[in-house]
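For this view, one protein chain was removed and the others were kept in their places.
We just call them A and B in the order they show up, numbering each chain from 1.
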Amino acid sequence: MTLTVPALSKHPRRSLLDRASFVLGVASAVGVVALLFLGLVVSPPAILYGETVRLIYVHPAVATITFVAFGVCALASLAYLWPRTRSPRWDHLAGASAEVGVLFCAATLVSGSIWGRYTWGVWWTWDALLTLTLMLFVVFVGYLALRRTGGDPVARAKRCAVTALLAFLLVPIDHYSTSWWNTLHQGNTVLRVGKSPLIEGWQLATMLLSFLVFAVLFAWILLRRFEVESMEARLEDEGYVWAIAERRAEGR
Amino acid sequence: MWRDALLVAGKDLRVEARSRVTTNQVVPYALLVLLLFGFAFDQDRPVLAAVGPGLFWVAVLLCCLLAVQRSFSLESSDGARDGLRLSGLDGGGVFLGKAAAIAVQLVVLEAVLAFGVVVLFGTHLADPLLLVSTCVLATAGLAAAGTVYGVMSAGLRVRETLLPLLLLPVVAPVLLGATQAWLAAAGVVAGSGWRWLSLLAAFAAIYLTLGVLAFGTLLEDV
Partner (left out) sequence: MEPVIRFRSAVALVGPFPVLAGVDLDVYPSEIVLLEGANGAGKTSILRACAGLLRVVAGEARVLGRDLVADPRSVRRRVGLLGHSTALYDDLTVADNLDFAVRASGGERSGVAPAMARLGLTGRLPASRVASLSAGQRRRVALAVLVARDPELWLLDEPHAGLDADNRDLLDALVTDAVGRGRTVLLASHERHRAHALAGRIVTVAGGATDPSVPDRRVRDAGGPLGFGPRSDAPGPEPGVSHVA
């Protein structure tokens, strides 16, 4: 019985992905340099918060991207679980997005904590939004741990997709529980005021730019991570053809 | 599905009746946790009385972990999981059966723990209707979530460490909701505790629905 072992296939959209990630990479590099320049040199310190105001060129954008990343993870997981759209690509996208999301979530928590220390005098407060962010962080750290458990790739993908979807469905429940809990204890007046500081001119422009720059940076890292996930899976898939040949050779 | 659920729940409870792991090990563990809280809060009675409901639900959460681990360790011994898959039982039925057996054990634990909180911490419990409804809804949610994550981690080598990491953050809203409802019942915080029940009910509904739908698939994939 002969066995045909095909050569490793060429990735169908290889060149397109390459070009996209090159463009995004250059754009993020330029964007980060521009943001650093505007944020640290051009824009003036705020009257009320002084130099710490520069954190708003990082924190709001990164926090927003965090929620976008977890949302992408949940949508990709749903697409994977839906029989008509099931494809390992959705699983790779979900994993890549969750990983970048956890990274951005950690940056959100750290930058928020520094902001809190210099404006309210505490590193942490049990505000509803902060608590929700921390809960999501822990949930998705658990999700990433589940992704690394190995075993059958299809089984692992299904487990992970169910977990991500459940985490997403719980967001409203987490939201209500933390906000009811918080309002029962204390109103955080500092944050309410601090949420909309009066900004204008270079400060406003820099903050708007920060959203664009972090969005492009997110897209770039997501794309690279997605590529790596796909390549790992492809190596496993096509390695299997060779493994069959080896397995049969055991019997000869 | 209901017939399969009854069969599985009956089997799990019979195993418990014969092995007495919950009564001989988990119940003493629960009381031990209360004792440790007493040490940690330096036997400060006013503080203990006030935080009693929170400590109660933390202890329930820890016991829930043990109950879930026990429930799935008996399926993983000597190929019992293969037996369960081979029998062709309905996935949703197996889920409901296992969750029901865990829930029954949790209710017993909650009764013992409530007694312990009242006696050891001097927590004043009132409004039995609110207390009991909270227990019912929170227990349903905990058992359902525990069963979903239990089967997910059951086949993995890292199950002992992975299960708490997956389960505890997810059931955090149950801890919050149930504690607030009990605090309201105990009169520690003002306001009605009833709105928290809608939260607990929504949590239980999400996990029961998804568990019934997804459990078959999760049981298949070792």
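Worth pointing out:
Basically, contacts are C-beta pairs under 8 Å (C-beta built on N, C-alpha and C of every residue); 3 or more make two chains touch, one makes a residue touch a chain.
Since the structure is predicted, the reported quantities are computational estimates derived from the model, not experimental observations.
Remark: the omitted chain is touched by one listed residue; of B:83, B:122 or B:187 this is B:83. By the touch rule set out above, chain B reaches the unshown chain at residues 4, 7-8, 11, 14-15, 18-19, 74, 77-80, 82-89, 220.
Of the residues in chain A, those that touch the hidden partner chain are 1-6, 150-153, 236-237, 239-241, 243-244, 247-252.
The rule is short, and it goes like this: only the chains that are shown with their structure count from here on.
Within the complex, the chain B residues that touch chain A are 148, 152-153, 155-158, 162, 165-166, 169-170, 172-173, 176-177, 180, 189, 191, 195-196, 199, 202-203, 206-207, 210, 214, 217-218, 220-222. Residues 135, 138-139, 141-142, 145-146, 149, 151-152, 154-156, 158-159, 162-163, 165-167, 169-170, 173-174, 176-178, 180-181, 184 of chain A are the ones touching chain B in the complex.
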